[in-house]
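Note that this complex is displayed minus one protein chain, with the remaining chains in position.
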Amino acid sequence: MIEILAVLGFPLAGAAALAFTGARREAPAVNIAASLATLVASLALTARVFVDGPLLALDRQFFVDPFNVFLVALTAFVGFTTAVFSRPYMRIEERHGRVNAARLRLYHSMYQLFQFTMLLALLTNNLGILWVAMEAATLATVLLVSLYRTPASLEAAWKYFILCGVGIAQALFGTILLFFAAEKLLGGGGGALLWTALDGVKGQLEPTVLSIAFVFLLVGYGTKVGLVPLHNWLPDAHAEGPTPVSAVLSGLLLNVALYAVVRCKVLVDGAVAHGFARDLMMGFGLLSVVVAAFLLARQKDAKRLFAYSSIEHMGIMTFAFGMGGPVANFAALLHMTVHSLTKSAIFYTVGHAAQKAGTQVIEDIRGLLTLSPAIGWGLVLGTLAILGMPPFGVFASEFLILTTAMNDAPWATPFLLVALGVAFASVFAKVQPMVFGEPTTKRLPERPAMVPVFVHLGLVLMLGLWIPPFLAEWYRQAARLIG
Amino acid sequence: MSALPLHAQVINLLAAILLLLAFAMLTQRRVLSLIDLFAAQGLALAVSTGIVAAYTGQAHLWWSAGITLALKVVALPWILHRLIRRLDVKWDVERLVNVPTTMLIGIVLVVFSFNLAVPISQLSGTITRATLGIAMASVMLSFLMMITRRKAIPQVIGFLSMENGLFFAATSATYGMPMVVELGIALDVLVGVLILGVFFFQIREQFDSLDLQHLEKLQEGE
Amino acid sequence: MAVPTLGLIGAAIVAWLAIGTIGLAAQTRFGFVSRGLFPAGAVAGLVLAAGAFCAVGAPPQSAVLPLGLPDLPFHLRVDALSAFFLLLLGVAGAAVSVYSAGYFRESEGAAPGLLCFQYHAFLAAMALVLVADDAYAFMVAWEAMALASFFLVTTDHRIAEIRRAGYLYLLIAHIGAIAILLAFGTLKGGGDYTFASMRAAAPSPGWATVAFFLALAGFGAKAGLMPLHVWLPEAHPAAPSPVSALMSGVMLKTAIYGLLRVTFDLLPAQAWWWGVVALALGLASALFGVIFAAVQTDMKRLLAWSSIENIGILVAGIGLAILYKAYGKPVLAAIAMTAVLYHAFNHALFKSLLFLATGSVLHATHERSLGRLGGLAHKMPWVAALALIGVLAIAGLPPLNGFVSEWLLIQAFLFTPTLPQSFVNMLVPLAAAALVLTAALAAYVMVKFYGVIFLGRPREPGLAYAKDAGRWERAALAALALGCIVLGLAPSAVIGWLDPVNALLVGATPGPGHWLMLAPFGEERSSYAPLVVLAVVGAVVLLTIQIVHRLWHGRVRRSDPWDCGFPLQTPRMQDTAEGFGQPIRQVFEPFFRMERELPSPFDAKPRYRVRADDPWWAWIYLPIVRATEWAGRLAGRLQHGRISVYLTFSFVTLLALLAFVR
Partner (left out) sequence: MTAAGILSQFLQAGLALALAPLLVGWVAMCRAWLANRSAPPITLPYRTIRKLFAKDAVVAHNASPIFRLTPYVVFGAMVCSAAIIPSLATEVPFAAAADAIALVGLFALARVFIALAAMDIGTAFGSLGARREMFVGFLAEPALLMVLFTASLISGSTSLPSIVDTLAHRELAIYPSLAFSGVAFTMVSLAENARIPVDNPATHLELTMIHEAMLLEYSARHLALLEWASALKLLNYSCIGLALFFPFGIAGGDGDWGAIALAVPALVAKLGAGGFALALIETVSAKMRIFRAPAFLGPAFLLAVLAMLVHLLLGS
C-alpha cells in the first residue's frame, strides 16, 4: 500500500523536481537519488509481496502479484543503474556539445516520468490505466528519442510516435472490446476493466469477442514489443536516441509491453479453448526471431545492431510465453530478466564506445580491448552473453526454451536453430572487430561508468549458474499464474 | 428493428454521419477543411455521447461529452489551426494513392468491419450495439487515411480521428469506460497533440517542410 | 578401499579454477605465473588423472552441486566412460601444462595472467564436460570450453586471419552446441534434464534418430567431422602451440565422448543405418583430412588437417560399433569400440606431442611455413628425436601405439561379413579400402612433416641460430613420447583395463588377452605382440651392427654429399613442402580448388606457390552465406524507411488476423 505509493511517488516527484532543476550541476545526482529511492521502495514492495502474497490495494486499482512485482523490481533496478550510467554519459555528451542545458533538463525530467509510467503500467490492476500508462510512456520517450534534434533523431521520433500511437490505439480498441465482453458479467462500473475481476470470470467471457479483442491487443501492444512486422519503429528509436534511453527502451519498455500482452493472454486463454493466443504468439515470436536474425546481418550502426537483437529476443520471449506451460513461462520470465540486464549493459558499453570513437558506425570502432579494456571486455562479454553463450543467464533461458520447444513444438526448432545461428554469425562478426584488432579510439573527457555494466553482467552470470531460491520461487509462482 | 426508440435512432444517425465524415476526411484534399471535418466529427461524437448520457443517466458520460466537446471540437482544431497559421502551410494535401482507389479500399474496409462486428453486436446488451461496426469501420478508415497521406499534419489528423472512432466505440457500444480511463485517454491525446505541435516546428526547422518523404532516411537499404 | 574418485577429480577442477583466478589476479608477475602456476596446473592434472584411473574400474560416483537451474542443480557423475576421457585429459593436460611452464615467454601475445586464466578455465571446462550428468551442466561446460578456447585462439587478435579463425570457430561451435541442445531436448522426452532420466525415457525410433543425428551434427561440428570441419584447420594453428595441442589432443575427444555418451548410453537402442552414415562420414573425413594434410605448407595446419583425419577414423570406428551393436554382436562392437577408445588416447598423446614440437620449432625459428624450415635435427636434437617417435606413432607404424589402434580397427572391419545385411557387407570392402588408404597416406604426410622440418639442410640462413627446447618443454615432450611407446608396447594391459568402459557402452568386452600378445579373438584368428616384434627387430639390428663391425670395421669418413656428383648444391634444391605434396595434388586433383602462382622466367629469385583450398567452402559455406545475404536483403525491404509502408504493415497484419479469427 504505502510501498506502492512510494514506488509511484518517487519517480513522479523526481520528474517534477527535475523539470525545474534538471539543468543544474547536481541534477544527475538527483536523478540517481530518485531512482535509488524508487528501487528501495520497490524492494520493500517486493519483500512485502514475497511475505504476504498477492496484494490488492486502493480500491482494487492496484494489484501486485509475483508476476508483476518482479518486473517492478527489475524496472526499478535497471532504472537506477541506467541513471548511474547516464551521469557520466550525459556529461560527456554535453562536453561533446550534443546537448544543452534545456535539453538536459528535459532529459532528466522525462527520464523520471518514463520510470513512473512504466511502474504505473506494471502496478495497475485496471487495463484502461495500463493503456494510459503505456501511451504516456510513449509520449515521454518520444521526447527523449528526439533529444539531439538531429534530422535522424527527429525522423526516428516521428516514426516512433506515429507507429506506436497507431498501434496502441488498436490496443485501446481491444481494451474496449474486453470491457464490452465483461460488462455483462461485471456491470458497467469500474470493475469490468480490473484484471483481477476479469480473471475471476474469464471462463464465462464470450470467446468470439475475446479472440477479436486479443487480435487488437496483440497488434497494439505487440507494436510496442517490437514484433515483426510491427517492429519498424524500434531500430530507429533505439539507434537515434541517447544511449541511456536506448538502454531503458530495450531493457524496460519492451518488457512492460510484453507484460501487457501476457496479461491479456491469460484472460483469452481462460475464455478461448483451442490455443488461439498460443498459436498467434508463437507465430509472431518465431517470425520476429527469424526476420530480426536476418536483419542483423545488414547492420552498420552499432546501436541499431543491438536494437535488432532486442527484436530477436522479444521474439524468443513471445514464442516462449505463447508456448506456455510451467517450464516455458519460467524460461520466458528468466529471459526477460537476463535480457533486460544484458541488453542494457551492452548499450552502456556501446554508448561509451561510440563516444570514444566519435561515431556509432561499426566499421569506425576498432580495437576497444587494447585502449580501454573495461569497455572492450564489457562489450565482448555482453555480446557473448546476449548471443546465448553460457555460463551467462541468457543461455539458461534459451536452453529451457529450446528443449521445451523440441517437445512441445518441434516444428519450430529448425527456424530457431537457423535464426540463432544467423544471429550469432551476424552479431559476433560485427562485434569481434570492434573489440579486437588495432585501436582507433580516443580518450574520453570523463571516466566512463563501467560499474553498472559489470554489475549487470555479474548478475547475468550468476543467473546462469545459480538462481537464488526466492527468485526461482517467484518465477515459478509467476509461471503458474500465467499458466 | 423498426421499434427502435428515438434516441437510438438518433445515435444511429450520428454514427452514420461519423462514418460519412470519415469518408469525407479520407477524400478531403485541403488541410484546413480536413481540420473542419475533424471538428465536425468531434461534434457528432459529443452529441452522441450526450444522448447516451441522457438516456442512461450515467453522470460520467456527461463529463465525457463535455471533455469531447472541449477537446475535440474546440481545443484541438484551434491548436491545429494555429499551428498551420504559424507554420504557414495551407497547401493541398498530397496523397500516395488516388481518390477512387482509396474510396474503393475504404468501402471494402467498411464491409469487412461490419462483418466482423455482426457476431459481437449480437451479444451486446445495449440497444445501440450496431454502432460497434461503424466505430470499427471509422477506425479502419482513419488508419487508411494515415497510410495514404504523405504530409505530417494530415497524418496526425488521421491519428486523432482514429481516437474519435475508438471513443465512439467506447461510449455508444458500452456506455462508456470508467472515468479515470477516459480522463487518462483525454490527457494522453492532449499531451500527444502538444508534443506533435512541438515536433512540427522541429521537423520544419530541420527539413524546411512537413513532407514525410524527408523522413525516409533510416532504412535498411543498400 | 573405495577411492573418492569424484572428490579427486572435483578437487583438480577446483584447483584449475583457483589457479586461473590467481593468474588473473597476478596479471603481470610473469615468473610466478609461468614457473609457479602452470606446474601447479600440471600437478592438478596428475591428480585428475589419478582419480580417473581409479574410477575406470570403480562403481560410478555421483554428486549434486547447489548450482544451476532451480529444479536442475548441476549433477556430476564419474563412470567408466567419463573416467577414461578424464584420464586422457589429465595426462595430456599435465604434459601440456609442464610444457607451457617453459613455453610462454614474456612480451609475447596477451598478458600472461589472462592467458593463464583462460588456459586453466579451458582445462576445467573440459573436465566438467566429462563429469556433467545433466544436460544443463553439460551444455554450460561445453560452451564454456568453447569460449575459453576461443579466447585462447584469438590471443594474437591483432592478426586479421586469427580473428577470422576465432570467429569461424566460435560460430560453428555455437551452432553445433544448439544442435546438441536440441538433441538433449529430444532425449529428455517428458522427464527432466538429468542423464539418468534420459536413460529411462524411451524415445520412439523416429525421435531417437532425430536425437542421434542432432548429436552427430553437434558433436561432429566440434570434432571437425566433414563437412563441418572448416574451422579446424583455421583455429587450431592460430592458437599458441600448447593450446593447439590441447584443442587437437583433448578437446576434440570431448566431442567423441559426447557422441559416445548420447549414442550408446543415453539412447536405448541404435539403428544399423546410423552406423552406415557414421562410417561413411567418418571415412570421408579421414580421407579428405589426410589428403589435405598432404598438401599443406604450414606445419600447424598440416597437423590440424591430420586431426580431422584422426577424428574421421574415430567416427568410422564408432559407426562400426553401432553396426555391430545394432545387429546384436556386442563382442565385435566391443572390439571396434576398443579401437576407438585406444585411438582416442593415442591421438591425444601423439598429436599433443607433435603440436608441442611445432611450438618449440616456432619459438626457435619464428617460422611456421614448412618452406622456410629444414635441418633442425642438428640444432634441436631433443625435439627432433622426440618428435620422431610421435611421427612414427601417428603414421601407424609398429611397434608404436598408432599401429595398435589401426590394427584393432582393421580386425573389427574384417568381421563385417558376419552381418546379416548384404548391403552392409558390400560396403565394407570399400570402407576398409578407404581406411587403409588413409593409413598409408598418413605415413606420407608424416614423412613430409618430419622430413621437411627436421631433416635436410636449413632452407633459410636464420635457422642456424635455432636453439633446442628448454628443460620444461623437453620433459613434457619426453613424457608424451614415453606414453606413445608404452601404449604401443603393452596393448593387452590397456585393453583389459578398458573392459568397464566397453561393458558400459556396448555391454560386452573383447576376449581376455595374453599379457604379451594382443589377440582379441584368439591366437589362431589374429595376434600381434609388439614387444616380441620390437625385441626381434631390435635384436636383428644390434646383431647386425655387431657382426658387421666385428667382421669388417666401423670406419666412417665424412665428406660433402654426393648427389650424382652435382657440385653446386644449395638448400633450395631440396623438395619443398609444395613439392612433396605435388603427387597428391596431382592424383586427387578433383578434391582441391587450386591456385597456382608461377614465377616469371625473368624473376631473379623465382618462387613457385600453389594454394590448395578446401572445396567445401564453395560447396556448402559460400552458398549458405549467399543465401543468408539474400534473405537479409529480403528482410531489409521490410525496413523500407517510409512510414506509410510501415503503417500498411500494421494495417495488413491487423486485417489478416481479424480475417483469420473470423
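Points worth noting:
Labels for the chains are A, B and C, by order of writing; each one numbers its residues from 1.
Following the convention adopted for this analysis, a contact is a pair of C-beta atoms (placed from the backbone, for glycine too) under 8 Å apart; a residue touches a chain by one contact, two chains touch by 3 or more.
Because the structure is a prediction, the values reported are computed rather than measured.
Contacts of the undisplayed chain with the visible chains, over the whole complex, involve C.
Among C:Ala196, C:Ile410 or C:Val661, only C:Ile410 touches the chain that is left out of the view. Only one residue in the set C:Val533, C:Val610 or C:Val645 touches the chain that does not appear here, and it is C:Val533.
When the omitted chain is restored, the residue from C:Ser100, C:Thr297, C:Gln574 or C:Thr648 that touches it is C:Gln574. Among the residues C:Ala63, C:Ala111, C:Leu362 or C:Val436, only C:Val436 touches the chain that is left out of the figure.
For chain C, the list of residues touching the undisplayed chain reads 374-375, 377-378, 384, 388, 392, 395-398, 403, 406-407, 410-411, 414, 417, 425-426, 428-430, 432-433, 436-437, 439-441, 443-444, 446-448, 450-452, 454-457, 517, 523-529, 532-533, 536-538, 540-541, 544-545, 548, 551-553, 555-564, 566, 569, 571, 573-575, 579-580, 582-584, 586-587.
Here is the rule we go by: only the chains that are shown with their structure count from here on.
Set against the Cα centre of chain A, the chain with the most distant centre is C.
Averaging Cα coordinates per chain places chain B and chain C 69 Å apart.
Look at where the CA atoms of chain A average out and do the same for chain B: the two points lie 30 Å apart.
Spacing of chain A relative to chain C, judged by their CA centroids, is 43 angstrom.
Multi-chain contact residues of chain A (touching two or more other chains) are listed as 158-159, 162, 166, 212, 235, 295, 298. Of all residues in chain C, those that touch two or more other chains are 635-636, 638-639, 643, 647, 650, 654, 658.
For chain C in complex with chain B, the touching residues are 635-644, 647-648, 650-651, 654-655, 658-659, 662. Touching chain A in their complex are the following residues of chain B: 58, 116, 119-120, 123-125, 132, 136, 139, 143, 146, 152, 155, 159, 162-163, 166, 169-170, 173-181, 184-185, 187-188, 191-192, 195-196, 199, 202-203, 206-207, 214-218, 220. On the chain A side of its complex with chain B, the touching residues are 126, 128-129, 131-132, 135-136, 139, 142-143, 146, 149-152, 154-159, 161-162, 165-166, 169, 172-173, 176-177, 179-181, 183-184, 188-190, 193, 206, 208-209, 212, 235-236, 239-240, 295, 298.
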